[in-house]
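Moving on to subunit A:
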Amino acid sequence: MKNTVGHPLKKYFRGEINYTTCSGCGNGIISQSILRAIDEIAIIFDQIAFVSGIGCSGWIPSPSFNTDVLHVTHGRSIAFATGLKLAAPQMKVIVCAGDGDTGAIGGNHFIHAARRNIDLTVVCVNNGIFGMTGGQVAPTTPYNSVTTTTPYGSIERPFDLSNLAIAAGATFVARWTTYHARSLKNSIKKAIEHKGFSFIEVISQCPVQYGKVIGMRNDPVSMLMHYKECAVNINKAKNMSADELKDKIIVGELVEKKNIPELTDEIKRLRREASRK
Partner candidate 1 sequence: MKNKKNIERKTDFIQGNIACAEGAIAAGCNFFAGYPITPASEIAHYMSRKMFEVEGTFIQTEDELAAIANIVGASWGGNKSMTATSGPGISLMLENIGLAVVTETPCVIVNVQRGGPSTGSPSVAFQGDMLQPKFGSHGEYQIIALAPSSPQEMFDFTVEAFNKAEKYRIPVFILADSLIGHMRERVDFPLDDEIILEERKKLKNYQGIHQKIFLDENVAPMPIFGEGLKANITGSTHKEDGFRNVSDPKIMDTAIKRLSNKILKHKEDIIAVEEKYLEDAEVAIFSYGLVYRAVLETVNIARNQGLKVGSFRPITIWPFPQEQVEELSKKVKTIIVCENNLGQIYPFVKAAANGNAKIIFLPPKILGALYKQEEILNKIKEVIS
Partner candidate 2 sequence: MKKVEIRLTGVGGQGVVLSSVILGRAASVYDKINAVQTETYGSDMRGGDVCTEVIIAEERIIYPIINNPDILVALSQKAYDDNFNDLKAEGIIITDSDLVNVSSLKKGIIYYHGSFNKIAIEELKKKAVANMAMLGFFQEKTKIVSLDALEKAIADLVPSKTLDLNLKALQIGVNIGK
């Protein structure tokens, strides 16, 4: 009799699914990090809902995660998640978004969710490019990158999504790369358990589209090694000069604020006040 060992995360998958992500994509590492975090928290999967938009990141939960999954339009996942969380505050709601979702078309929803401190966890897959649509420049693409829509090199400066989240009032913010799978998982765990708006930026490889831009086409291993080399932990980065930090990726848990009123709690308070009148 053949011995088979089931994957420890298999129970979280809907099954009968053909994966559409390219080989070497960072989505696999991110999916596993999310599910491992959930597994370690030992929360019932049915109590977690996932919302995602259009773009490769949308396919992390949809349709594969075997719980409630709402796959919506490009950029609007945070807005749908806001409505869902307000209607079902007992649920943990996790948004899987891309850098286009978060930094481009859905930027407004992103900053307002952070401002409201609504208890959502946004895992943002930042691959620095529009992957699904064919390698166009993203608001996160580094300056002077050649992409399918910037043949002369990109002339706009990229967004720092984590800093944007912090400035907008997010109360838990962490950034890791797909190289830092274990740290990523730990931060996702904290984010899910955090009461308030939590934002996890994952710098993730797109070997097909972004690989081309940096001369590592279809070479995910080199991309991961590149992340390893570029990454500087926030604790170390604090003592480094701007020059020293040039081209580095600052990783770690950037912000953790407690005791800031959370939106669904505030709404419960308003209901109590309204019923007293």
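Criterion: a residue touches a chain if its C-beta (ideal position, glycine included) is under 8 Å from a C-beta of that chain, and two chains touch if they have at least 3 such contacts; residues count from 1.
A word on the picks: all candidates are chains of the complex that A comes from, given by their letters.
Keep in mind the model is a prediction, meaning the values are calculated, not measured.
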Options 1 or 2: the chain contacting subunit A in this complex: 1
Of subunit A, residues touching candidate 1 in the complex: 14-16, 46-47, 49, 51, 62-63, 66-73, 76, 79-88, 90-91, 108-109, 112, 267, 270-271, 273-275, 277
